[in-house]
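Only one protein chain is missing from this complex, and each of the others stays in its spot.
Let's turn to chain A:
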């Protein structure tokens, strides 16, 4: 008689769901991955606790002077007492509401553009782009309609960084698109002009351009005629970035198959209408990552105005570290600067990803 014996149970399948499964699949899938994970954990253990200790646990958060800081950890008091200067520069304290107002107007004004069901979005957007800069100029600079003038020499801090970046972006994008179209034009004069412009501005470093604008230009201008330093810097940033945008957009234009041009022509559309209605919408969508990339670079490049003595966000921090009452606070200052720059750039990059998803019409693989 044969005795029925069960075969031994098979081991359970490895867990492939839940936290354990995720760990196994992603961190410990092979010996080399396991090794990398362990090394990574060791590095984190080396870096994170001291950083947290310095930045949070041993840091001093309250006080008024340098003496209130124990200096064992970070001294955030420095950031606190100088916060106004980091944000507004030397903008008169009692007029800072104007900067705030301009910022809020920008946010509130732009908000409807992000709503999905918004009638007349294009018209509203164009109107906003036309009206807001005037409004912002009035609020920030003043000088008419009852607002006191605040000369640009008093602008500074994060406000100045954002102003330069915003003007740079708003100016460079349209100019860059025109340059890209011009470079592909059949008319030789326009083409040569655009190519020259692009190659000139792309061929020189921004720092040199800014330096020229501040050191050489004043010597050529007649005595007494002082073009505003900030205006000079903004113009240079716009020209410089426009050249880069132009090349990015040209990449998009070249990706559009010839059939699209021919189809548009067959529909009876002229140059401008086929460009505006058929070509550009497709081309721009393709190059969103490139454009946003350029804008993020632009935002960070604004800190180069340091060499022409404009006090943008980073330079305001640098200036504050030269105050004998607060010597030795440069680490705190630069860490704060890094955080703020990262917030802005990360925000831009998230927005671009959202935009790509929204405009995605099947090019994605």
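In this section, a residue touches a chain if its C-beta (ideal position, glycine included) is under 8 Å from a C-beta of that chain, and two chains touch if they have at least 3 such contacts; residues count from 1.
The working rule: contacts and distances are computed from a predicted model.
When the unshown chain is looked up in UniProt, the name that turns up among "Quinol:cytochrome c oxidoreductase membrane protein", "Amino acid ABC transporter substrate-binding protein", "Carbon-monoxide dehydrogenase medium subunit" or "Chemotaxis protein CheW" is "Amino acid ABC transporter substrate-binding protein".
Shown as candidates are A:99, A:163, A:248 or A:308; the residue that touches the absent chain is A:308.
Interface note: of A:183, A:250 or A:319, the residue touching the hidden chain in the full complex is A:319. Residues of chain A in touch with the missing chain: 71, 81-82, 85, 90, 93, 153, 211, 214-216, 218-221, 223-224, 226, 306-309, 311, 315, 318-325, 327-328, 330-331.
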